[in-house]
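Of the protein chains in this complex, one is absent; all others appear in place.
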Amino acid sequence: MASGGPCAGLLDYKTAKFALTRNRRVGLLHRLLQLGVLGYLLGWVLLVRKGYQESDRAPRAAVVTKLKGAAAAAGAGRRLWDATELGRPPQGETVLVLVTNFIATAEQAQGNCPESPSVLDATCTEDADCPMGNPVLRGHGIKTGKCVMFNTTHSTCEIYGWCPVENNTLPREPLLAEAENSTLFIKNTVHFTKFNFSKCNTLQTNDPTYFKSCTYDPFFNPFCPVFRVRDMVEAAGETFGDLALQGGCIGVRIEWDCNLDRPAAECRPRYSFSLQDRGYNFRTASYFWDSQQRLYRNLLKLYGIRFDISVHGQAGKFSIVPAAVSIGTSVAFFGAATVVCDLVLLYLDAKADFYWKEKFEEAKPPKGKAEPKA
Amino acid sequence: MASGGPCAGLLDYKTAKFALTRNRRVGLLHRLLQLGVLGYLLGWVLLVRKGYQESDRAPRAAVVTKLKGAAAAAGAGRRLWDATELGRPPQGETVLVLVTNFIATAEQAQGNCPESPSVLDATCTEDADCPMGNPVLRGHGIKTGKCVMFNTTHSTCEIYGWCPVENNTLPREPLLAEAENSTLFIKNTVHFTKFNFSKCNTLQTNDPTYFKSCTYDPFFNPFCPVFRVRDMVEAAGETFGDLALQGGCIGVRIEWDCNLDRPAAECRPRYSFSLQDRGYNFRTASYFWDSQQRLYRNLLKLYGIRFDISVHGQAGKFSIVPAAVSIGTSVAFFGAATVVCDLVLLYLDAKADFYWKEKFEEAKPPKGKAEPKA
Partner (left out) sequence: MASGGPCAGLLDYKTAKFALTRNRRVGLLHRLLQLGVLGYLLGWVLLVRKGYQESDRAPRAAVVTKLKGAAAAAGAGRRLWDATELGRPPQGETVLVLVTNFIATAEQAQGNCPESPSVLDATCTEDADCPMGNPVLRGHGIKTGKCVMFNTTHSTCEIYGWCPVENNTLPREPLLAEAENSTLFIKNTVHFTKFNFSKCNTLQTNDPTYFKSCTYDPFFNPFCPVFRVRDMVEAAGETFGDLALQGGCIGVRIEWDCNLDRPAAECRPRYSFSLQDRGYNFRTASYFWDSQQRLYRNLLKLYGIRFDISVHGQAGKFSIVPAAVSIGTSVAFFGAATVVCDLVLLYLDAKADFYWKEKFEEAKPPKGKAEPKA
């Protein structure tokens, strides 16, 4: 620590002195651990996890959907349903139902009638089972106090409510089976706030009719965001006819995995479809007054396929801080390998005693007040 | 580095040589730091954080809700509301309103009438306060230029709009208080993509009527996903009657905490309820034409309890990479403990000088061109 200016000592590099003890087993362990760390650094941290990149895993996503198509309802009262009627709700949000089947109950009016026998709380054998004024639990009205015949086999409580109650028998075939050819346009924009980078799933195209004619296909047309309903159902591993009868929920997942160190054109969405649930229906009613100003309603129980669109994304870009931290951590793990091997050598090896002696060199501090009495 | 084949030297394990300096204080500090790291490793990393598991914290979640029940509206115009009318919107999504109270304004038609005095911009004392053609800020129509009497105490601008304007007085009691016995069925499926593991909150059951009869109870029936509305409100710390009057928002949180190293049957949802907000209402209208083809509407201001369902989840499963990283990090922390103690010994200890001398052994490199001129 002599010559060389004021900060010379500060800059002298001091390295730990090693006792060069030969131990092949521990040496092998050491090399294996170092190899593991190196593999972890190169393979996992840098290649798989891209640890040298800063990443944004929570993009802002905007989704607008639009259904197109039409289907003629089969059966009695044949009528055409267009996209406005097939798709609910109309606003085109991330959750959208395509109606595929329905049970219509026409001209309900408020009055007294027997409750449906499918409601457990409504089954009765005598009037005492139907205390007047109580609502039927999970039912459709308020008990009037009478037990009446629903049909030849069932007796149920009479209720005050919308009468007659809905007929529960589902058609054998989906009434709107033609809806399978409908298309769903999903417009999705993602914005990675951290990098101020936006991308839309509609490609830049000069052809004004492109989105009017293209259809998504995972192999031939993977960047057209217009999906035929039947294709989506089949990509989720189902057949349209089966799912259409009782309805169901299909998850549509849009994934953006963008490496912003590469050209922006390579940042493209991937679509995947999965069945979330079998069976989906809801009810809706339209109200009207007859000429005597009496209120009526038509009740529709709509079965449909619910598409639930979720957007996930991540973008990464080289940045010096995460790169330094990733490498620093891995280098620190090299140090950890040495700690582990020392422990093995000093505590587990057959000649631990010898290594112990070689490793430690006694140094006695001068006696003084700083040393506690031992 | 002599005998033993070509890679013998490579496999010799070299361990750092220590100066065995006695310092009880720093030794104690060293042990404490090591104990801390050990406690962190065993207690926090392995036990609490399950650092040996790979985890998936963002499951895909599908939620379908369905409301059942009926309530007779109290007061004039007694009428039954069934589930189709009590629950809005009808599709059964994650946000669902149960209507508990309402203000009806019948037969509004477009025309001229005084604005409501509850709108600040509409109060006036003379016609000049109501410039013709301006919309009333946060109001219901366009000013006609006249200041008219609303009632004996208030004067307001006359507007062109839907007339008469809504009467703002809320009933003293919720008109649909019977809705407290309604039930909400919440069907929830989670899918942990990373482990390709799915689970639904409806248990596998052989009893076809199970979901028609069961009701959720945190102690006796914690896995029945049918919730009585009053129970949910009470679990959020409120009483149904209070909240029903002016409406409110209840958060329903479903949490899945799944350890996939254990049997799948132990992966079960937990439900919690919390009050998010007091006061909730919205307006809706139904339109009709009278015999002279004049358009009328009935306006309903609906107060209700909004249920906002959110699903959170995490699943963990043993995996070698996170296990090695967790342990490696902790071992690296052991090395950090040594660095701290060295700093204390060499810079803060009363006999730092002595330790400095013992620790460093001078080695002079031979002079050569590689050494910069100092």
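What to note about this one:
Going by the order they are written in, the chains are A and B; count residues from 1 in each one.
The definition used in the following text is that a residue touches a chain if its C-beta (ideal position, glycine included) is under 8 Å from a C-beta of that chain, and two chains touch if they have at least 3 such contacts.
Note that this is a predicted model, so its numbers are computed, not measured.
The chain omitted from view is touched by exactly one of A:E93, A:E173 or A:D242, namely A:E93.
Touching the chain that is not shown, out of B:R88, B:R228 or B:K317: B:R88 (per the contact rule at the top). Screening B:G139, B:P225, B:P269 or B:P322 for touch with the missing chain picks out B:G139. Summary of contacts with the chain left out: across A:K17, A:R49 or A:R268, the touching residue is A:K17. Those residues of chain B that touch the chain absent from the view are 3-5, 8, 14, 16-24, 26-31, 36-37, 40, 44, 88-89, 95, 97, 110, 118-120, 135-142, 160-162, 249, 251, 253, 274, 276-277, 280, 282-285, 287-289, 299, 306, 308, 310, 312, 329, 332-333, 335-336, 338-342, 345, 355, 358-366, 368-372, 374.
Hidden from this view is one chain, which touches chain A at 1, 4, 8, 10-25, 58, 60, 62, 64, 66, 68-72, 79-80, 82-85, 89-93, 178, 181, 183, 187, 189, 191, 200, 209, 212-213, 286, 288, 321, 324-325, 328-329, 331-332, 334-335, 349-351, 354-355, 358, 360-361, 374.
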